[in-house]
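Got a structure for you, written out below as structure tokens; questions coming shortly.
The complex appears here minus one protein chain, its other protein chains still in place.
Note that the chains are named A, B and C in the order they appear, and that numbering of residues resets to 1 at the start of each chain.
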Amino acid sequence: MKVVLINHTPKPLKTVYTAARTCYSPDSPSNIFTDEIAFEKMTRLLDKVIDAGHHSVLEHISFTFAIEGISRTCSHQLVRHRIASFSQQSQRYVESGPEGTVRPGTIDYKDNAREIFDDIIRKSGEVYSELTEMDIPAEDARFVLPNACTTNIVMTMNFRELMTTCGIRLCTRAQWEIRELFHRIVSEMKKVDEMSGLAKYLVPKCDILGYCPEMHTCGRRPTKNEIFSAYERRNDE
Amino acid sequence: MKVVLINHTPKPLKTVYTAARTCYSPDSPSNIFTDEIAFEKMTRLLDKVIDAGHHSVLEHISFTFAIEGISRTCSHQLVRHRIASFSQQSQRYVESGPEGTVRPGTIDYKDNAREIFDDIIRKSGEVYSELTEMDIPAEDARFVLPNACTTNIVMTMNFRELMTTCGIRLCTRAQWEIRELFHRIVSEMKKVDEMSGLAKYLVPKCDILGYCPEMHTCGRRPTKNEIFSAYERRNDE
Amino acid sequence: MKVVLINHTPKPLKTVYTAARTCYSPDSPSNIFTDEIAFEKMTRLLDKVIDAGHHSVLEHISFTFAIEGISRTCSHQLVRHRIASFSQQSQRYVESGPEGTVRPGTIDYKDNAREIFDDIIRKSGEVYSELTEMDIPAEDARFVLPNACTTNIVMTMNFRELMTTCGIRLCTRAQWEIRELFHRIVSEMKKVDEMSGLAKYLVPKCDILGYCPEMHTCGRRPTKNEIFSAYERRNDE
Partner (left out) sequence: MKVVLINHTPKPLKTVYTAARTCYSPDSPSNIFTDEIAFEKMTRLLDKVIDAGHHSVLEHISFTFAIEGISRTCSHQLVRHRIASFSQQSQRYVESGPEGTVRPGTIDYKDNAREIFDDIIRKSGEVYSELTEMDIPAEDARFVLPNACTTNIVMTMNFRELMTTCGIRLCTRAQWEIRELFHRIVSEMKKVDEMSGLAKYLVPKCDILGYCPEMHTCGRRPTKNEIFSAYERRNDE
């Protein structure tokens, strides 16, 4: 898997600041945007709007990622996020090569699981080639290809949706491959300096909420129940 | 593949009529909705708003389909439509059985394609079972499952998006499985009597546009170029 | 202001139940939907998916409201909710009559505020009539009409978005007119019996979160800070 932030709205912090200020100011947005504003002043406002849940101003900045070598299992989950734009390599038009598959870590060290896994993956690839050589169209031959096969996607998301999506996909209970994908997305975001004020908000949802809302908690944060019963007992004393 | 319209907004035509009338009338929508209106009057207004491209009133009515036994290839395409709601059977939580796979028609009658197809599908299923019996989690074992495996989805779409989606997926150039899926969606819509005024708009996009916009036409309709050069030559005469 | 729930997806609870079960069941959605399921079993599953934040299944059911006699100030706020469908009475095409205006409660009992308010509203209406009689188009004459003028809207929202929107608009800090609008929406929802399991989730966002996230709290719920410092002190003891 490889994730590269290939493009993004320039001056993201300034853009969010301008949008937020426009709501409460008699000053015009074109003036606000061209003003010199201290970094601290901008991040302070950012913290305030995020804390208060006024997240619509975060939509004005977008981030475009090249996502390469993820399994079709992962891409099927990824494209379920609807407030995003995806351009995905087509299995109808691009013939599959032998190299691109993903093997889950649990399979690596369990008895002969790895052998039988690699074997069936290889055989599926061979049958795919046989079928395309018989002039079966690639769009039909691919029915034999396993979920392990990889794909490439260009994904663009605005920052509001990136926060929401990281909240879900960085959760310990998320499936491991898509979780790794979002860890890499966060790493890419951290590389871009001016964004340091933003990347800190790309965390599991329990970090934003303060508690874990899942049915089966991983224990990273207290549950909603633990939090509120502590508060109530405190008040009873 | 099985498609069943399990639920939909009642009185769909009346609802669209009420929304459209509200825009241009001093009368209140609750009155308009309870008035007795002739079917012909309602379909006439429907035809007018659709012709003029004022499609937002079509969003007030939604349709829920049980979609069963489509391949994961088909479901991956289907969930790319973002103005819709999907609840899909999870390969993480539901273990795959041996019965559910789709075999493309092109494979049926080509040399021994069918044999080698069935053989690899069967083997993949066996490896999947072996892996889950070794206590590899279902979410990882499924990496060996082929695209041919089936899934179930509950899909809800409003009528505006249903028109757009049928426009794309009923096109001769759409992939055969998703095209069949949308043919079955249209059949379900036609079964519901009061909707007869609506279902006629669920057609390939060339029928709405009047010409074919695709790079490689199937010949069902003249191309944009043919249409406009005829118009220009006519005017030159 | 008048709000009427004129239409909605039938069997809303059964529909949500079917969508949620489809994700985790080998059974087909068309079977699940036609099965006889106890009301308690369905509300129990509903409670679980809502608690866990798995809200996408709530999108399969939609509700259509006739909203009448709200000010243009209120409608301008309302249509900012983007995951909804609106058909609004047009000031370009429907001429404004003298009756329809909204007077805020704060103006009623303050010195002569009410008199000067009613006076300018009446005068604005007179100038509007003068202008249209001079053949100024209604779409231009309306520039003199005040925000107090009323409008009608047909609004359709799915239940997920209705929860989100009620969370924001029932908050004590929301503007009074749109807050009243959402109180009436909730009243309408409560009238429909089978929905009793649903309407209890249409509450201010602090009731869902457990704490108040606003910068300036109304005191209805403890703040996030109060909740978490109680938890931490409890653990320190």
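Operating definition for what follows: a contact is a pair of C-beta atoms (placed from the backbone, for glycine too) under 8 Å apart; a residue touches a chain by one contact, two chains touch by 3 or more.
As the structure is a prediction and not an experimental result, all values here were calculated from the model.
Contact with the chain that does not appear here is found for just one residue of B:P10, B:P26, B:G105 or B:G210, B:G210. Remark: the omitted chain is touched by one listed residue; of B:E95, B:E194 or B:E226 this is B:E226. The hidden chain makes contact, of the residues C:N7, C:T22, C:S62 or C:S75, with C:S75.
Seen from chain C, the chain kept out of the figure touches residues 71-73, 75-76, 79-80, 82-83, 86, 91-92, 102-104, 106-107, 110-111, 113, 116-117, 119-121, 123-124, 127, 130-131, 134-137, 139-140, 142-148, 175. On the side of chain A, touch with the chain left out of the figure occurs at residues 2, 4, 6-11, 15, 18-20, 22-26, 28-30, 33, 56-57, 59-60, 62, 64, 66-68, 85-90, 93-95, 97, 152-154, 156, 158.
Taking the whole complex into account, chain B touches the unshown chain at residues 48, 51-53, 205, 209-211, 213-215, 222, 224, 226-228, 230-231, 233-235.
Heads up, the rule we're going with is that only the chains that are shown with their structure count from here on.
If touching chains are joined by edges, the resulting network of the protein chains shown connects every chain directly with every other. For the pair chain A and chain C, the distance between C-alpha centroids works out to 30 Å.
Centres computed as Cα averages put chain A at a distance of 27 Å from chain B. Counting only residues that touch two or more partner chains, chain C has none.
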